[in-house]
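Just one protein chain is left out here, and the rest sit where they should.
After this line comes chain A, so read on.
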Amino acid sequence: MTNTKRKETKSALDPFHEEMVVDLQPENTLEDLENFVKTISVEVHDITDEGMTMEFDLIGVMASVANAIRRALLVEVPSMAPETILLQQNKSVMADEVLGHRLGLIPFKADARKYKFRPPGSKNDHPDYAVLFDLIAEAPKQNLKTDKKYISTTVYSSQFKWIRHPDAHPPAMNDSSIRPVSDKILVNILRPSQEMHLRIHVVKGIGKDHIKFSPVSLASYRQLPWIKLKRPVDNEDADRLKGMFSPGVVEIDEDKNGSRQARIANARLDSRSQNVFRDPYLKNVVEMGLTKEHFIFSVESIGALNVAALVKEASAILRDRCEYHFLSIGTRDAHP
């Protein structure tokens, strides 16, 4: 009995089963491929936070393609982050290495496309490779014997001062928009008479090397959920049903008679919880699943570039890689 029950549950939701969309077999013609590409579509769904957050749908590709874009966004699109520090003075309680690590994780607003990767062994502060920032913070002196309370001084990222490099000639080097992503990042807290004096080199890098170079805080996708009600659900059942889904998924309509009926308002918002299948009645009413080859991407940029640019960069990286592999296959064919 339990067996059949389990089967039932599984068939009712079965989010795991996935079918291949297009059979990309070697014998496929170019035409097939072109037709396939035509079926792919991207729908931008939501852009917020001045383009720094975006939700878009990628429809008509396999999971591996969506995943490739996600992975590229996460660790392959370059961004700028502090890499080296010239530490002149650190009198705070925070140890030098802790401070260094903390500074390294502060995101900076600088367009990585305008810089080159700093080759190993090159000059640390060359304007092609690095943006320089100074941080000089001093806590006011206090009479530690007579004053009852110590006054703490907080150091924020707003105190970073961009140092224009004297040799900088490209216009990008004079871009005054170069600054920390946020002015409200707490760097350190100083006691009276303590001070910090340091210079950081913000350089270009990729997330594979260190996660501080990752241009996104969130890059993930999920498949579009669908929910169907096999029969109408009303009144108390409707309330219960509403509570079992993410907020906004189920709405309740009230007709003239005062009877209320549940309606799937927006299945997209659902988080695919199984709560409904624990209800002895509702589990037989609801049918749900995930739409194949429909991926909802959520990307949040750290703040240097907007998401659209990042996705473009990621796609370019993928395209370059495909080209590289295509070429290497081609060469092998040429010289068997």
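Everything below uses one rule, namely that contacts are C-beta pairs under 8 Å (C-beta built on N, C-alpha and C of every residue); 3 or more make two chains touch, one makes a residue touch a chain; residues count from 1.
Convention: contacts and distances are computed from a predicted model.
Going by its UniProt record, the hidden chain of the complex is named "DNA-directed RNA polymerase subunit beta" among "Isopropylmalate dehydrogenase-like domain-containing protein", "Glutaredoxin-related protein 5, mitochondrial", "Eukaryotic translation initiation factor 3 subunit G" or "DNA-directed RNA polymerase subunit beta".
Only one of the listed residues, A:44, A:95 or A:322, touches the absent chain: A:95.
When the omitted chain is restored, the residue from A:124, A:246 or A:261 that touches it is A:246.
In the complete complex, the hidden chain is touched by one of A:118, A:212 or A:294, namely A:212.
The omitted chain makes contact with just one of the residues A:91, A:165 or A:222: A:222. Summary of contacts with the chain left out: across A:271, A:284 or A:328, the touching residue is A:271.
Contacts to the hidden chain, counted on chain A, fall at residues 15-16, 18, 62-68, 70-71, 74-75, 93, 95-98, 101-102, 105, 144, 148-149, 207-208, 210-212, 214, 218-223, 243-247, 249, 269-275, 278, 290, 298.
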